[in-house]
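Only one protein chain is missing; all other protein chains are in place.
For chain A:
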Amino acid sequence: MEQPTNLWRDAWKRLRRNKLALAGLAVVAFLVFVAAFGPWLAPHDYLSQNLDLRSVPPQAAHWFGTDDLGRDVLSRLIYGARTAFLVAVAVTLIAVGIGVILGAIAGFYGGTFDRFVMWFTDMTMSVPQLLLVVVINASLKQPISTWMETQYLASLNPIWRNTMLADFVLVFGSMALISWPPYARLVRAQVLSIRSRPYVTAARALGLTNRIILARYVLPNAMGPLVVAVSAGLGTAMVLESAFSFLGVGVTPPTPSWGNMISDGLRVWTNSPHLLVAPAAVLAVVTVAFNFLGDGLNDALNPKGQK
């Protein structure tokens, strides 16, 4: 049940028998590959416009056709995978970091801090996510770019001219801000159940400090369910990024994101359906893949839940 090497080995055995989860894993692995080697895989520059070849349907030189500015759709999809992946990983890392720290301390020490964290978690979860992100973006986007401009003028360091950076920071930040509560709850519940195990009491009886006990006895044993949550969370974060970009509060064009590609495609779909279908299909496949993988991991790590 709670056995380190066996746990992962058995989980892998169970996962291997699950066809849907394996398919999900394959898609996710392919996505990671594409995101990692995008610049070498993309047949064209994702920004270069070929005004002679605008909105052409799929053909040999452009497998997924071109958009209304004559940019290669496949290359933009590949770079979109980079965006989605970067955002998903960064957001999940930040959210898991916040969740683990708050959840672990709240669950382990209890008391006033615990009540405060739980109240804060409930508050955050009760605010509509989209609203929060829109508000954060709307109120911070302008001030940040103004601030970056003044920094640039003061230092002439080109890094302050990189609007993509500001964009990402804002998207990561606001998405992480709405994504941490489930992790905090999960970790807190785990820590609560683990802190009364005999091996934790034994560690106290040895005279070890709370910090050592939390770091070496409680947290390592709370990680199993977190792995499942993170795999599902990565998928959710990708969809969320696309959703926000679709609504215009995510990554700003011309940086490609599946979300803003869908949004652009929607305007012209009667004439050039491929501009909508390609990014939408990719997003759908990736979402489903993450769900299959998440379900598979869940079953593999909690064999009792299957019965």
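Definition applied: a contact is a pair of C-beta atoms (placed from the backbone, for glycine too) under 8 Å apart; a residue touches a chain by one contact, two chains touch by 3 or more; residues count from 1.
Everything that follows uses one rule, which is that contacts and distances are computed from a predicted model.
*Asks:* When you check the chain that is not on display against UniProt, which of "Succinate dehydrogenase hydrophobic membrane anchor subunit", "Coenzyme F420-reducing hydrogenase gamma subunit", "Ferredoxin" or "ATP-binding cassette domain-containing protein" does it turn out to be?
*Replies:* "ATP-binding cassette domain-containing protein"
*Asks:* Out of A:V32, A:I212, A:L266 or A:A284, which touches the unshown chain?
*Replies:* A:I212
*Asks:* Return the single residue from A:S174, A:N221, A:S272 or A:N291 that touches the missing chain.
*Replies:* Of all options in A:S174, A:N221, A:S272 or A:N291, contact with the hidden chain holds for A:N221.
*Asks:* Mind listing the chain A residues that contact the chain we can't see here?
*Replies:* The missing chain touches chain A at positions 2-6, 197-199, 201-210, 212, 216-217, 220-221.
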